[in-house]
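Take a look at the following structure, please.
For this view, one protein chain was removed and the others were kept in their places.
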């Protein structure tokens, strides 16, 4: 039996926080034209993931813009169809144990993804916001941001994401060509901070190359 | 007899939505200095088009900033004169069947129009917001944005627009040199999403060429 | 006798409108760090000019941030000293008959002033917001924006401004090196529209040259 009512699961807090993140990221212009999608783990065993529906306006997320899926992407609650991109969120969770994932589609991360997909990623060696990444305490360290080719084959794409993140452990974000940035964290606030940090680094990297 | 009172036609909802779109597009800096104009079809047979008056501040549209015209651009309701640019909106409707049209004059679409008028348009092959365009379900496809020379001869200009859109069916926006972008959709929300998507693509294209 | 109370002159409306303009221009980042200054003519014979005091935060102008001067810059009302830059506002009024003058110091107008002072100005031949300039009805025309060298000698500077504007009649703005843009209009709303139009053109011109 599929429970279709979000009230049956404890996700009001997560939905509220994701809506708040949506307003903040929208003001920066990073989720234009209903692009991007967000998720937060509301249960680990069994896995229950709260995700935004396809096409939702991130500046004004309401309860009806969310749904809950299980570890296979199967619908547990909500009135909308789960987006095919949910598979990428689930791959990130499998590889990193993240509790929240935010996908943005900004001008600068799109440009950065485009430039570095062939090389498989880009090393960020400086930038003030590097220190905002969890686990990077010093300022001399660097961050590797994997950049993967896009695909309509979501099964293959989610495997490529998972493999990449298993290989480059400890990274905080991933670039997908023609999609933009995926960033994650131990909670929604941390994922949001990682988006802000990586967006700033992307802007510096693209502007510095001009 | 010309009905001059907007209350006589059912357009309160469309005016409200266009005002909301105006505030959103204004915050992004895309309709500076009273540039741009918006329209929404409020009746199809006979055609009745709600359009913004010339020179209205798009950040603060009120009822008196709107008027209603018929398929020839003749005034049906409202206290202002219909803008000469209304002819372009009507051409877009004839060619595409759009129900809402938003014209913006941003820095990046102006630059893009300037660069690609000679070539007749520009092909966008990537960019995360490409997926926000209705009918573009995959991510490998491309979008052709026609770019036309500007003219003070609105009759000739509107014919050129119509011809271009009849030839390039399925496109979601049009660049006019020294004017900027025209985008449209099946409703105001979709037109707004197309503006956001095409503005982001224009910013990527102009910045990538630097 | 000097009247020091602003309530004695009819300037509440103009102060309200200038404060509103200040909030709008501040949101765009064009009057950072208390830069810029605004004025509006509240009487023509004798000339009474409402001007912002030196160092006021343009995002939050209150009554105490304004003062009134006569045609020589002499203080008529208000608690602050008249800024030395008032001489430039008076020069613009003498040359153009403007009723409102807005000076902004944005990144792009500063860059544009720097690039074109040697040539004495810059011709703008395209850009969608060109149409927002009063008196420019067509789209094929061009706008000449004079660009003058800066000076601490305000008497000489204001004469240079007046001479330049007498020579290039019909222009809507002026660039001063290391200061930025002066724009004006028949009222505050028109001056504001001219600032927005010229700021957009400045951004296009500086970005196009990259």
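Letters are used for the chains, namely A, B and C, taken in the order the chains are written, and counting of residues starts over at 1 for each.
Methods note: a residue touches a chain if its C-beta (ideal position, glycine included) is under 8 Å from a C-beta of that chain, and two chains touch if they have at least 3 such contacts.
Source: prediction; values computed, not measured.
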Across the complex, visible chains touched by the hidden chain are A, C
Filtering A:67, A:92, A:107 or A:197 for touch with the omitted chain leaves A:197
Only one of C:86, C:105 or C:164 touches the unshown chain, namely C:105
Across the whole complex, the chain not displayed is touched by chain C residues 29, 32-35, 105-107, 109-111, 114, 150-152, 177-180, 206, 210
Absent-chain interface residues of chain A come out as 28, 126-132, 138-140, 193-194, 196-197, 199-200, 203-204, 207-208, 210
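Following the convention adopted for this analysis, only the chains that are shown with their structure count from here on.
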Per the C-alpha centroid definition, the whole-Å distance linking chain A and chain B comes out as 32
Taking each chain's centre as the mean of its CA atoms, chain A sits from chain C at a distance in Å of 45
Multi-partner residues in chain A (2 or more other chains touched) are 210
